[in-house]
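One chain of protein is taken out of this complex; the other chains stay put.
On to chain A.
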Amino acid sequence: MFIPAVLIYVALLVVPVIYAFYYSFTEYNGFPTRVPEFVGLDNYRTIFGSTDMTDTMVITAVVAVVGAVLVNLAALGLALLLQRTNRFNTFGRVVMFYPHVLSALVVGFLWQAVLGPQGVVNTMLEKVGTDSLPFLSDPDWALWSMILVIVWSLFGVQLILYLAGLQAVPADLLEAARIDGAGRWRTFRAVTWPSLASTVTVAVITSGISLLKTYDVVVSLTGGGPAGSTKTLAYSILAVSFPQRNIGVASAQAVVLILAAAVLAITVLVLRKRAEDDAESIG
């Protein structure tokens, strides 16, 4: 009963991953007439040896780590504020979630029109007589602008996850904490946070992995620039190495990203397991 699922899944997801590993050890320009030539670790030496590509990896890591921290802090904070179900809060949840239904490409173009050199914000700044700000034209600013745009568009999903998680926090424990005279912060630390463990795991893994593959926003918001300051690994693979017919390098970059995602997922799962074991030994 699972043969059709296995067929599609293996042919178009597992085989490509295997191919990525294989091509990453070859030199290949992608032409059907040419056979990939085995070159060992050369492609990995290339990507870890060139500052351009190590910068790309650092930028990807910064986007993933800083982005995931900001997304989850914003989502958890707002989930605690919007926890009670009433009209006002329901409206707030909808407003904070809606960017998720827009495609990341559109989000990037929209924010480019807002933050660009001739964009809405700079027009307004000039009107009030202030200098314009280099949101997307200065290398340092551009990376942070991009991260904030991604956080803007992404945290709504995690907000919904945390809201669902908060509903599962045992009411009698919260009540007991209140009777014991625990303050808000104590209650959060001792009751809410441990009960949220599995939600936090899911939210961190899903946001981390979607941030690792950041591509659409780069295309539409900054095009990787200025001076490569927002060039992520996914952008480098699809918009630089592949068009240059560097299949080997593109594949080695893909392998690095796949391994990073695996390490991220395994780390979070192990940490969660340990936290659960600790919680059990206390309780």
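To be clear about the criterion, a residue touches a chain if its C-beta (ideal position, glycine included) is under 8 Å from a C-beta of that chain, and two chains touch if they have at least 3 such contacts; residues count from 1.
One rule holds for everything that comes next: contacts and distances are computed from a predicted model.
K.L.:
For the chain omitted from this view, which of "Carbon monoxide dehydrogenase large chain", "4Fe-4S dicluster domain-containing protein", "ThiamineS protein" or "Carbohydrate ABC transporter permease" is its UniProt protein name?
P.N.:
Matching the unshown chain against "Carbon monoxide dehydrogenase large chain", "4Fe-4S dicluster domain-containing protein", "ThiamineS protein" or "Carbohydrate ABC transporter permease" yields "Carbohydrate ABC transporter permease".
K.L.:
Using the definition of touch stated at the top, determine which of A:L133, A:I258 or A:A275 touches the missing chain.
P.N.:
If we include the chain that is not displayed, A:I258 is the one touching it.
K.L.:
Among A:V63, A:V157 or A:V204, which one touches the chain that has been omitted from the display?
P.N.:
Only one listed residue reaches the unshown chain, and that is A:V157.
K.L.:
For a quick check of understanding: of A:V39, A:V65 or A:L105, which residue touches the chain that isn't displayed?
P.N.:
That would be A:L105, which touches the missing chain.
K.L.:
Since one chain isn't shown, list which residues of chain A touch it in the complete complex.
P.N.:
Residues touching the hidden chain, for chain A, are 1-2, 4-6, 8-9, 11-17, 19-20, 23, 30, 32, 78, 81-82, 88-89, 91-106, 109-114, 116, 118, 120, 123-124, 152, 157, 160-161, 163-165, 168, 198-199, 202, 205-206, 209, 212-213, 215-216, 219-220, 233-234, 237-238, 242, 247, 250-251, 253-254, 257-258, 261-262, 265.
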